[in-house]
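The other protein chains are all here in position, but one chain of the complex has been omitted.
Chains: A and B, in written order; residue numbering restarts at 1 for each.
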Amino acid sequence: MSGFWREYAENRIALLALLVVAVLVGAALGAPWIAPQDPYDLAGLDLMDARRPPGHVGSGGYVHLLGTDAQGRDLFSAILYGLRISLQMGLVAGAVAMSIGALLGILAAQAGGWVETAIMRVVDLQLSFPAILLALVLVAVLGQGKTQLVIALVAAQYAYFARTAYGAASAERRKDYVEAAAATPLSTARIVLRHVLPNVMPPLIVVGTVQVANAISLEATLSFLGLGLPPTEPSLGMLIANGFQYMMSGRTWISVYPGIALIVLIIAINLVGDQLRDQTNPRLRR
Amino acid sequence: MSAPLLEVRDLRTHFLTRAGVAKAVDGVSFSLGRGEILGLVGESGSGKSVTGFSLLGLVDPPGRIVGGSIRFDGRELVGLPPAEMRALRGRRLAMVFQDPQATLNPVLSIGAQMALAVRAHEAVSERAALARAAAVLARVGIPDAARRLGAYPHEFSGGMRQRVAIATALLHGPDLIVADEPTTALDVSIQAQILAEMKSLAAESGTALIWISHDLATVSALADRVLVMYAGRIVETGPVGAVLRAPIHPYTRGLLDSLPAMAAPGQRLRQIPGTAPSLLAVPAGCAFAPRCPRADAACGAPPPEARLPDRLALCHHPIEVAA
Partner (left out) sequence: MTGLVVAEGLTRRFDPRLSLGDRIAALLGAAVETRPVRAVTDVSFVVRQGETLGLVGESGCGKSTLGRMVAGILPPTSGTVRIGGAPVMRGGRKTTTRIQTVFQDPFASLNPRRRIGKIISEGPLAHGLVTRARVPAFVAEWLARVGLDPAVATRFPHQFSGGQRQRVAIARALAMKPDILVCDEPVASLDVSIQAQILNLFLELREALGLTCLFISHDLSVVRHVSHRVAIMYLGRIVEVGPAAQVYAAPRHPYTRALLDSVPRLRLDDAAVSFRPIAGELPSPLAPPPGCAFHPRCPRASERCRRERPELAASAEEAAVACHHPHEDPVA
């Protein structure tokens, strides 16, 4: 494990990306303590403070580091809380999609025959659609709300995990150690849980990292289009959308700062994922 | 006696890895006459393949020839510019690999790639190149060679592909062919066919051959002289029959005694204890000492040369043999 970490640390960019992810996650977790204002507390907002540029000292008596939005929210606070929601959505959707995808993928590889054909055909069919299209349709049907959004994100993403799990599990199943377990004999459940699954996890985690980033950007897209979360709980996507109408009037900060936060988060997660992929892929190893 | 075709002096090829310097070849010296067949024997990690790759300038980073000299027909190969090395390789020096897949292009027909190989070094017409290809294919025992020029590598069996690789090596009538475990992946019946053909080819064409193998039996069947390597160094060299009949070095003895054919069926084999050292941490002095039944305190120092007429071993306590 220490060797894995040392190798990871050798890539400076990946190390920096990990640091950025850690800082952003820390900031999101610590938002209630770090943020000067609770952006959800509508009573604490003052329209007098609306659309002020960065550096403005508002009625609260503190500096609005990144300015305020149209409702007079402190943007810095709103971004911290937005990060919180974006990460929460990304992680929950990613974890659920990974569980469902892994289950289906391993089941398909293990069962073979018509079960395999049925599952993988559906997965392939779904992978040929743009994920955003499916998510849009689902949100339109299910309505707004956190649960509905997670369902839409999971539905749009489980197929990637299923593909990966299926590929990895089919490869592992053909290896001698699985054959050796079957030859002992051990029960199929034990072989799948104790032998196949642990060896399928590394590629799934790699895909998972990237898919968390994708879920975040997908959620941001939906929220930007007004189909994501309700306006009472603004995620980064909604903050960007809210500021969009003021872009032309020169009050660019309302959209730009949440946008930067979103981009930095997604790029950093992707860089971490790339490094994990390189490190777990034996063919890329020196 | 005229100058040898190949003279290797104190060759050192090291790999600079994350974990340290792996001394894959560490001070190997030997020479080879024209038309001679040398068997290069050793277990995995002995440096036998890296020695072969070094001769053709085919060592890839992080590996590097860090010292020594390779004189081929009077010309120094260590430090030769890549372009000159390429011009030499394929024409006067050729290599045959264990896996012929690695050298054959799957999307070109056998004839097309062999013609390319011919025309890489000689300005001849396509027709003449193909005719040459057909001729060498026939020489390595491929029936109906002219017609099979249009076939693709996947249409050949493993044995046939290895024949094509050998034929490609023979295209320019090289002075030296280095063959790295060329029959290891093949079945015994196919191996026997290829060994028989190699033997007669070497005799007919006067091409010198370095046959790298872990298998003492194939080397003994083919080679004039044998060179035994252990942990990047030579431990023993001499005429094949003499060395295998009465080895001087305890490692060679141990290797022979490990063969099931050397014991009565069902009887315990006289095994060598332990495992070969990591190339990152080769013991000082004699590398074989930790596994050697004859080792003592003296073996901590670099082993001296124990010479017999035409033979050499590097050992503090060589096995006494009648000269």
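Quick note on the criterion: contacts are C-beta pairs under 8 Å (C-beta built on N, C-alpha and C of every residue); 3 or more make two chains touch, one makes a residue touch a chain.
Source: prediction; values computed, not measured.
Peer 1: Consider the whole complex, including the chain that is not shown, and state which of A:Val25, A:Ile151, A:Leu186 or A:Ile205 touches that chain.
Peer 2: Final answer for the missing-chain contact: A:Leu186.
Peer 1: Taking the full complex into account, find the residue in B:Gly27, B:Gly67, B:Pro239 or B:Pro283 that is in contact with the omitted chain.
Peer 2: B:Pro239
Peer 1: Considering the complete complex, identify which of B:Arg9, B:Arg92 or B:His214 is in touch with the unshown chain.
Peer 2: Counting the whole complex, the residue in contact with the absent chain is B:His214.
Peer 1: Which parts of chain A are in contact with the chain that was left out?
Peer 2: 175-177, 179-187, 190, 194-195, 198-199
Peer 1: Just the residue numbers, please: which parts of chain B touch the chain that's not shown?
Peer 2: 43-44, 157, 159-160, 187-193, 195-196, 199, 214-218, 220-222, 239-242, 244-245, 254-263, 265-266, 268-273, 275-276
FYI, only the chains that are shown with their structure count from here on.
Peer 1: Centre to centre, by mean C-alpha position, how many angstrom separate chain A and chain B?
Peer 2: 54
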